[in-house]
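One chain of protein is taken out of this complex; the other chains stay put.
Up next is chain A:
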């Protein structure tokens, strides 16, 4: 009798665990409003987002290194190291001072634009990597994870922007957030970009996002030495 009870208990626990696990992604923390719930501060949100972007960037770096090891770019690529990424049209500050000089709203917009621009290309990248036999499953999984992280990061940054807008830190000039420009990753030659080019471009852009978020945080959240 006790044994059957134990089994039932184990099953219940397993079901509960499974259930919880499935809802981990999208369960709202404070369903009943800010009254009885711990609302993370803006600084905490920024920290989370920055950590997320750092993780994303490291993934992209790993993938890029793997690509460089196994798929040495041809001489053409060495010569033409300048690759026109599809995100090159987005004006981004190229330095720390430039980024610090940029308005917060614009900086936030840039971040969001970048992240939005990479939603589809990352999905394509994962697809192409999964189909090709040259990659092991580990790399394709990294690509998939990278795409998910980009997606989540974008959501996070949107939340941060929303919080900033609520707090009055952002003006209402941020209008381009909702505009999701579908930018096709097309190289200057008109061909679809290769995986290596995609990885190269994304590595760069993820580093941009990470740095921009850091600068933004330093400017918004009052901290020492910022």
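Quick note on the criterion: a residue touches a chain if its C-beta (ideal position, glycine included) is under 8 Å from a C-beta of that chain, and two chains touch if they have at least 3 such contacts; residues count from 1.
Rule of thumb we're sticking to: contacts and distances are computed from a predicted model.
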Which of "DPOD4 polymerase", "Sodium/potassium-transporting ATPase subunit beta-2", "Growth hormone receptor" or "Phosphatidylinositol glycan anchor biosynthesis class T" matches, in UniProt, the chain that is not displayed: "Growth hormone receptor"
Given A:58, A:124 or A:141, the one touching the chain that is not displayed: A:58
Hidden-chain contact residue, picked from the options A:49, A:170 or A:215: A:215
Residue numbers in chain A that touch the chain omitted from display: 50, 54, 57-58, 61, 65, 68-72, 78-79, 81-83, 92, 94-97, 100, 134, 204, 207-208, 210-211, 214-215, 217-218, 223-226
